[in-house]
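Only one protein chain is missing from this complex, and each of the others stays in its spot.
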Amino acid sequence: MRTPVQDYLKKMLDVARPNISGSRASYIPELRDATPDLLGMAICTIDGNIYSAGDDQEMFTIQSISKPFMYALALKDRGLDTVMETVGTEPSGEDFNELSLEGDTNRPMNPMINAGAIAVNQLINGEESTTEDRIALILEFMSDLAGRELEIDHGLCESEFAGADRNLSLAHMLRSYGIIKDTAHDAVFSYVQQCSILVNVRDLAVMGATLANGGVQPRTGKQVLKPEICRQVQSVMVSAGMYNGAGQWLFDVGIPAKSGVSGGILGTLPGQLGIATFSPRLDSKGNSVRGVRVFEQLSKDMGLHLMATEPFGGDALREITSDGYTTTIHVQGTLNFSAAEELLWEVLPRELPNERIIVDLTEVRRARVAGSRILLDGITALEESGADVAVYDPHFVLKTHEREDGTDIEIVDNLPVR
Amino acid sequence: MRTPVQDYLKKMLDVARPNISGSRASYIPELRDATPDLLGMAICTIDGNIYSAGDDQEMFTIQSISKPFMYALALKDRGLDTVMETVGTEPSGEDFNELSLEGDTNRPMNPMINAGAIAVNQLINGEESTTEDRIALILEFMSDLAGRELEIDHGLCESEFAGADRNLSLAHMLRSYGIIKDTAHDAVFSYVQQCSILVNVRDLAVMGATLANGGVQPRTGKQVLKPEICRQVQSVMVSAGMYNGAGQWLFDVGIPAKSGVSGGILGTLPGQLGIATFSPRLDSKGNSVRGVRVFEQLSKDMGLHLMATEPFGGDALREITSDGYTTTIHVQGTLNFSAAEELLWEVLPRELPNERIIVDLTEVRRARVAGSRILLDGITALEESGADVAVYDPHFVLKTHEREDGTDIEIVDNLPVR
Amino acid sequence: MRTPVQDYLKKMLDVARPNISGSRASYIPELRDATPDLLGMAICTIDGNIYSAGDDQEMFTIQSISKPFMYALALKDRGLDTVMETVGTEPSGEDFNELSLEGDTNRPMNPMINAGAIAVNQLINGEESTTEDRIALILEFMSDLAGRELEIDHGLCESEFAGADRNLSLAHMLRSYGIIKDTAHDAVFSYVQQCSILVNVRDLAVMGATLANGGVQPRTGKQVLKPEICRQVQSVMVSAGMYNGAGQWLFDVGIPAKSGVSGGILGTLPGQLGIATFSPRLDSKGNSVRGVRVFEQLSKDMGLHLMATEPFGGDALREITSDGYTTTIHVQGTLNFSAAEELLWEVLPRELPNERIIVDLTEVRRARVAGSRILLDGITALEESGADVAVYDPHFVLKTHEREDGTDIEIVDNLPVR
Partner (left out) sequence: MRTPVQDYLKKMLDVARPNISGSRASYIPELRDATPDLLGMAICTIDGNIYSAGDDQEMFTIQSISKPFMYALALKDRGLDTVMETVGTEPSGEDFNELSLEGDTNRPMNPMINAGAIAVNQLINGEESTTEDRIALILEFMSDLAGRELEIDHGLCESEFAGADRNLSLAHMLRSYGIIKDTAHDAVFSYVQQCSILVNVRDLAVMGATLANGGVQPRTGKQVLKPEICRQVQSVMVSAGMYNGAGQWLFDVGIPAKSGVSGGILGTLPGQLGIATFSPRLDSKGNSVRGVRVFEQLSKDMGLHLMATEPFGGDALREITSDGYTTTIHVQGTLNFSAAEELLWEVLPRELPNERIIVDLTEVRRARVAGSRILLDGITALEESGADVAVYDPHFVLKTHEREDGTDIEIVDNLPVR
């Protein structure tokens, strides 16, 4: 059966397709000779459903879109402290190839500018790693994110390296400040390989959905990254992802994003989606003209703006039933802070008919930290008012069963027969 | 009955209370003489539930926390185009009292630095407005946000004005560039009054919840602002709200925020909460030391980070029932993009037992634009596969009943008797 | 008789006159309505000879050309240490009305930008002075420099003040940093009066010649300033006098200079000349178009470039005569380092015919510190080789007669009869 979401993607490409302004990156033959009219997009939900349209099978090099993923890998591989010593988190307000070192520490301002990305690349697998081992680890990680074996375009990689004066300049400067230790040649060669990994929009959408999904690859189910790393990476995408003009992009589009010179743009909506577009013609800032158009439309039409103020969550209380002996509170949906707060708001003031209360979590899909904590606190409050409360949690959604005073809540293995 | 959320707030204040570092603002006697140990906080949900703890009745002047609200009022009163001609949206990377004009337009960089805030103040009620009329409108708007009559601390206002050299400097410079037209004296006097509005943390939490709730004051139900303005204001709070170091705040805390020199901090979580803290001792950047601590804890403990990647939404399909003649698809919860997508993902592939299908929206609390659109497209898809579909929408949650081809979906007035 | 120098000035005006590009300052009516075709120039030698051509009697307000003179007055009135605490000496590379405060001290970068000039004005006559007393002292000083009573154009002064937003902005900022103490209103009013002093090019040329002449007004002979202050003022004119582009002006023209918005330019050649031009049309930097042209021509044609590498000085040894008993060394010209060094180079190796040697300084016009010192050291060297040396110094040109060992050289009252 036809899926309306896919139709919707097609319509959005149709909106963007007439715009043939901009021009392809011209500094190497491979990008200069890209088919300019290519246009594709894909989205992947955190449940792993992929929708795509247009030239969704076209392979292109990932380029700068590798930066947030490498930042994630460095955080995973080396830890927050080491990474923070090497690169900052502030927007630079400058072009991607500016040096932008912080005055006191000489750290590159953030991992989304080239200086920062080269420094981050050198962290991966340890600074003593050979380039080969480092690239092998990178490829393995990126393949885990994509859910398939990715490859490097070695021909394009060679072209990139032949014209890599700016990156070599940055690498020498980083070396002179002691931020990287390998030779400038090897550091840039390693970075250029990271940029030459081949993907299509479906790959990128899945990879983005993994960030949006707290690090669980939504199709393979593999926990590739920890949730806090995904949070950190997407924070930097918001503040520094779209070069200068980060404030305007946040104001207009409001989707954490990263673009690449080959024409790709990756976006994520935390807890919701990965989004990817591809079209080679770039605007003066180096962002894909039609890709930006698609993201603007997506944000405007669909309300997919990070600051979208329409409420979500809610309706955690499915129903309250009683068999004369036991009151059962049936909870449903996702139990986050808002949902749990609302649940207690509705339950606590009521006169419940029996002293024995079962909180039934059968229909709860997931519980966040905040939701779990507030629910436990609410159970304690019920008990303090004289009730005898137990929880039925067949899917183990609660993060903990232990109260702050160290005692456990009562867990039951089945519901009262209805 | 004791509310666990309130307990939670008390615990957070206990975490922050021992930190007595920092010092009160010293440039006017009223702030210099504030009781340094005061500490209070409040949160307000988009459903209008307020929780507070500590010195939650203590009144203080709103100071720079007025800036996002005045930006909202200017957007409401004068429209996006006029406001964008006057002030930009980029982080300035500089202290709040820097001039930070954009090179080409002479616009102040953003409305969160003083130069931008003075320019925004002058837009309100038109540039020809008297200061009295402008302040009256401001007070009315702020009172609407708070849900009660707010007042100005005229004594403090006089003190502020007596030492207002930096703001007078900014105002004269803005005048010299033609960005404001009133005298520097009157522009600063008007701005200082806006800063001297008296609030407590409960007021601020409600005002923030109004932004988080798409402009609907959650206790009075009044639509004070349009949703897009709330989105825009919170976007600027993210990129420019916490002075320099915006990237680090987003990385660490991830809550749109604005602080004031009297010791307040306002935070919002779009679609969820308004949050306010108050404690007079400030760090070197001018942010309340204990307020920052509370926000960090809130973000860490409760996962209330904008980039929190734990998923939300979901479980839109409550159940599918059939009476032999009609299949009823019972939908529930909030119908956003993710929820609607998931609903169709579950429904479309099934072999439904009857040709007559009713989509029951009784249990749907709200539907976003994206959710409404995808649902309608899904209904069309069902019809194209041979079904006869109607919708039961007793609470009028759908944004539209009109398909893209101009035809309406069928609406029924009641469900089949079960 | 016709003076060739005056003819030369006329020729230079003829070179510049056809250039009618640029436009008058437009921010106040008095400047906007100036006769645009006016063109005049004057030079004054350190001997007090004035040459002028064109509209040399036209009065105009001195504007920013007052800045170097006020810096001189502040140095004279308050001393180097106080002035250096208040304002720096580095080029700002920015427009004249930028704030340009140094990061650590909040001092304005230099006294040639408005922020620095306002701060310098406030130093004069002490920070407790009334504006009236300060202006009276300023007028007295400027009149001493010009050699006649100068007056203030009070009408223009009022106009300037009415549109003084930028200067008021700077004054408020300086106040906020504690660099000035008077109200912003009074500080700017005092500064505007300083700028409204009426001069013509002949006045300016004489005032500049006073700087070039080590502070001695060359026509009245009055020592208005100490030599070191003149050296300091002209140093700052070189590094910061011509707004941004100081390096290019030094490269091309090489004359310490300061321009004003009414169309004047003042130049000085230390030890040689004061130069002034006047023509109201300004280029985009605010410098008189035809004035700049004249200075370029003057530098190119006449070699009047500070770095002109053609040698000067020399020929200090007029002749050596002997009457059989006494050898007389006849010295002439200006005795600077080079001249004295050359004198000794020629005298010391010679076998002089008698033991008694008289150094005749009758024809020596002036002796610098370095020249005096080297001459005394040379006399000592002659004595150490066995000669009996005395000096005839009828005009008292030597700075000292005391050797480093504390003994005096022998002075004779007349020369041997020839």
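Each chain carries a letter (A, B and C) given by its place in the written order, and its residues are counted from 1.
Convention: a contact is a pair of C-beta atoms (placed from the backbone, for glycine too) under 8 Å apart; a residue touches a chain by one contact, two chains touch by 3 or more.
All of these numbers come straight from a predicted model, not from anything done at the bench.
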The chain left out touches which of the shown chains? A, C
Among C:46, C:224 or C:282, single out the residue that touches the unshown chain. C:46
Touching residue (missing chain; options C:198, C:370 or C:390): C:370
Spell out, residue by residue, where the missing chain touches subunit A. 99, 165-166, 168-173, 175-176, 184
Of the residues in subunit C, which ones touch the absent chain? 1-5, 7-8, 45-47, 49, 88-91, 93, 110, 211-215, 227, 230-232, 234-236, 238-240, 244-248, 250-251, 254, 256, 270-273, 301-315, 332-334, 336-338, 341-342, 344-345, 348-349, 363, 365-366, 368-370, 373-374, 377-378, 380-381, 384-385
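We take it that only the chains that are shown with their structure count from here on.
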Between subunit A and subunit B, two copies of one chain sequence, what rotation angle (nearest 5 degrees) aligns their Cα atoms? 180
Core chain by centroid distance, with centroids computed from Cα atoms only: B
Is the contact between subunit B and subunit C built from the same residue numbers on each copy (over half shared) or from different ones (under half shared)? same
Could you give the separation in Å between the centres of subunit A and subunit C, each centre being the mean of its C-alpha atoms? 66
Measuring from the mean C-alpha position of subunit A to the mean C-alpha position of subunit B, what distance in angstrom results? 23
With chain centres taken as the means of their Cα atoms, state the distance from subunit B to subunit C in Å. 62
Shared interface positions of subunit B, touching two or more other chains: none
